[in-house]
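A protein chain is absent from this complex, but the other protein chains hold their places.
For clarity, chains are labelled A, B and C in written order, and residue numbers in each chain start from 1.
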Amino acid sequence: MTELPRGIIPPIVTPFRGGSFDDAAFRANIEIWNRTSLAGYLACGSNGEGVFMTDDEIVRVVEAGAAARARGMFLLAGTGRESTRRTIELSRRAAGAGAEAVLVVPPSYYRSSMTDAALDAHYRAVADASEVPVVLYHVPKFSPVQFSTRLVLGLAGHPNIHGIKETSGDLAFLSSILAGRPTSFRVYVGSGGLLLAGLLLGADGGIVALANVAPSECVAIHDLAVAGKIEEARRLQFGLLAVNHTITNAHGVAGLKHAMDVLGYSAGEVAPPLQPVGAKEAAEIESVLEAAGLRGSPSRRHV
Amino acid sequence: MTELPRGIIPPIVTPFRGGSFDDAAFRANIEIWNRTSLAGYLACGSNGEGVFMTDDEIVRVVEAGAAARARGMFLLAGTGRESTRRTIELSRRAAGAGAEAVLVVPPSYYRSSMTDAALDAHYRAVADASEVPVVLYHVPKFSPVQFSTRLVLGLAGHPNIHGIKETSGDLAFLSSILAGRPTSFRVYVGSGGLLLAGLLLGADGGIVALANVAPSECVAIHDLAVAGKIEEARRLQFGLLAVNHTITNAHGVAGLKHAMDVLGYSAGEVAPPLQPVGAKEAAEIESVLEAAGLRGSPSRRHV
Amino acid sequence: MTELPRGIIPPIVTPFRGGSFDDAAFRANIEIWNRTSLAGYLACGSNGEGVFMTDDEIVRVVEAGAAARARGMFLLAGTGRESTRRTIELSRRAAGAGAEAVLVVPPSYYRSSMTDAALDAHYRAVADASEVPVVLYHVPKFSPVQFSTRLVLGLAGHPNIHGIKETSGDLAFLSSILAGRPTSFRVYVGSGGLLLAGLLLGADGGIVALANVAPSECVAIHDLAVAGKIEEARRLQFGLLAVNHTITNAHGVAGLKHAMDVLGYSAGEVAPPLQPVGAKEAAEIESVLEAAGLRGSPSRRHV
Partner (left out) sequence: MTELPRGIIPPIVTPFRGGSFDDAAFRANIEIWNRTSLAGYLACGSNGEGVFMTDDEIVRVVEAGAAARARGMFLLAGTGRESTRRTIELSRRAAGAGAEAVLVVPPSYYRSSMTDAALDAHYRAVADASEVPVVLYHVPKFSPVQFSTRLVLGLAGHPNIHGIKETSGDLAFLSSILAGRPTSFRVYVGSGGLLLAGLLLGADGGIVALANVAPSECVAIHDLAVAGKIEEARRLQFGLLAVNHTITNAHGVAGLKHAMDVLGYSAGEVAPPLQPVGAKEAAEIESVLEAAGLRGSPSRRHV
């Protein structure tokens, strides 16, 4: 049985150029991250703009990720669609392209119909059909559906559902999952601002946008938390709060991509309807990165 | 220039059987509605489960609608996708398949990034590229994005943006659009429970789920409102409030489909993750239809 | 049995000066309104800042209102408190001070406990104890509790509950009340932007902030709606949308008070923590009033 890794996994961005996937930029970023102690990559998640891509495009990005990652780097792919059938199709294609597990955001267009029973049936159908393990994805800010503890713990008993990325921000909910899960069910913190808190509560790792721009710092928070060095971990976590806020809540994927470009990555364009950050936002992002001590080329920083 | 019609347009359901589009059922429904005074059809909107379908499937449904509708029935198609590029592609394909206008739900996955500027650019790009007129679709309960009056009235000045389906439920917002729009910009009420109120304020028509099951009654509300026969219109509107609630807020598309089956239409299955109504909900829907006097075969009722 | 009036009732502001009730200013405003065809006054409602006042202060304002109003002007007082006991006490004191009915906002601090059963018990206890009729007050933007149709229609059967001020903005909900109410149960529109729509649906009147600054125009909307002169009514309603937005949603009570001062009323200070509008907001309000043609002294306008 595939065991999902502990540790830090960035939900990596998908660089676009002229509206198309920029393969070279994508590989260039992965080569930088390959030199870190990250546990793997999530391709085509929320920060990967998977929601904008056709299935063919997602397959191409997953293939590129599978080819570029260093040995030992786990590869997750975001494959949730609104329909159960299409989620199954894409999950199978992503597995065929090299994904070792799929992260499935819940359908939410008809959110008042997304009862526990509907979500349970959806995830079981996907997990039954998927050749690789399924990871639940709870992210009400993008897909406005609330998971219940009962739903998640029920699904955790399915032999092909191996974990959850918890991005609701509710650590009491995260705690209730941690308190009741089977030990093999991985729990990933989904919010960079809550990484340390979640890890101290017993989460296995983090899948956080912040790890795109501060991979080594996120890994350090993880390692310090595991080692019980709380004060040092707190200093790191607190020092990254403003950066995390800027590249998620404040400016979203466009902000994240600008931050990456500033730090020496090749993030490329966002896909419309997303719009690039303006000059004022760009300056604000740069000053936040500066204040956090993240400036400087990433290759230098990861040596 | 294509002039969009006044009057009532049902957002027609898409019957599925065994997971596939049921063409025969779809045509059977349209043949019933063809005998009414509806102004046209919206295919693949929210009640048409367009969000579950691939572009190929949507094209097929639009083609079937174009073939089955009676002469004079206007054909709208829902073509909004999360990405601007894919919305353009689907809009062009739907026009090629026979749609006379496209209804475009806004992107909302990254809703905190969907500023007025982003939405304005998105709709202008789609309208520039579309061969048929664009109708804006404001429906926060499905796509949790709020339009501003300024955004809508700005877009109303684009030569290829011809109207709006207003399904936020906020009639003060609807009023502000009606107060400021160019006269050729059509305003459709999007909520069956607000049909009369919106028409009395000056809206041109309604695109409401309710028109799937009570087409002649919705047309009558429209005609009575235009004729200033308010009391009679109110009686009709009030008599349909419970039906409307049941097939939208309470039980969604599955409830609507069950109601249609009860009334002699061929609504088919919902696509998973939607689930059919249970026995208790079915009985409740039937009793609400009964109380509203809607039972009896639709062919008899529309003679 | 007291019959509540049809027509327009302004929720009148309470002028403060140096933190205390300014009786003279209060009377001066009422003398202007006394020359209109308003149906009465609501003292100490949301626009009257009743939530800031002690019971003694409310009694004093109600007494002042009772003394100043012209013959035939109905006097309502806002008396809702968080506790049932204190709501009863204040309702009885307000009746003693001259209120002919009391408007009772629901408790909402413990809003997740405010079930239909709790609200039903609360309102019945108040209505049983009150010497004057009770009017329900549904205003989720201030008191974040949602009434259900079942709750309101159940309470409408109580012999001492005579009406509702509906300020949720949901005209489908308003319709469901109108469709099911006993004929003696008064329904008042609570939002100035929805005044015409609500009246056309059959509401009996409006209790709207807008009537503080445009009393005669609100009365005209009411009279035109009753007379079936919809187009003329619409012109008036649409012409006041921006004013209404400015003195409610955009700038709240401070905006309303500034608008009143500009128009020749004596609105006085707001009570802290409310803050007066700044220079920029003041200019915006003035320009909106100008555009709506409301400038000029009210005494001249009401002749």
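To be clear about the criterion, a contact is a pair of C-beta atoms (placed from the backbone, for glycine too) under 8 Å apart; a residue touches a chain by one contact, two chains touch by 3 or more.
Since this is a predicted model, take the numbers as computed values, not measurements.
Across the complete structure, the visible chains that the omitted chain touches are A, C. Across A:191, A:212, A:246 or A:266, the residue that sits in touch with the chain not pictured is A:191. Across the entire complex, the residue among C:29, C:91, C:143 or C:191 in touch with the chain not shown is C:143.
Within the complete assembly, residues 19, 46, 51-54, 82-86, 107, 109-115, 117-119, 121-122, 125, 141-144, 249, 252-254, 271-275 of chain C touch the chain that is not shown.
Even with one chain removed from view, chain A keeps its contact list with that chain: residues 169-172, 175-176, 178-179, 191, 193-194, 196-197, 200-202, 228, 230, 234, 237-239, 241, 244-245.
Note that in this section only the chains that are shown with their structure count from here on.
Work out the mean CA point of chain A and of chain B, and you get 36 Å between them.
Chain A and chain C have Cα centroids lying 50 Å from one another. Within chain B, contacts with two or more other chains are made by no residue at all.
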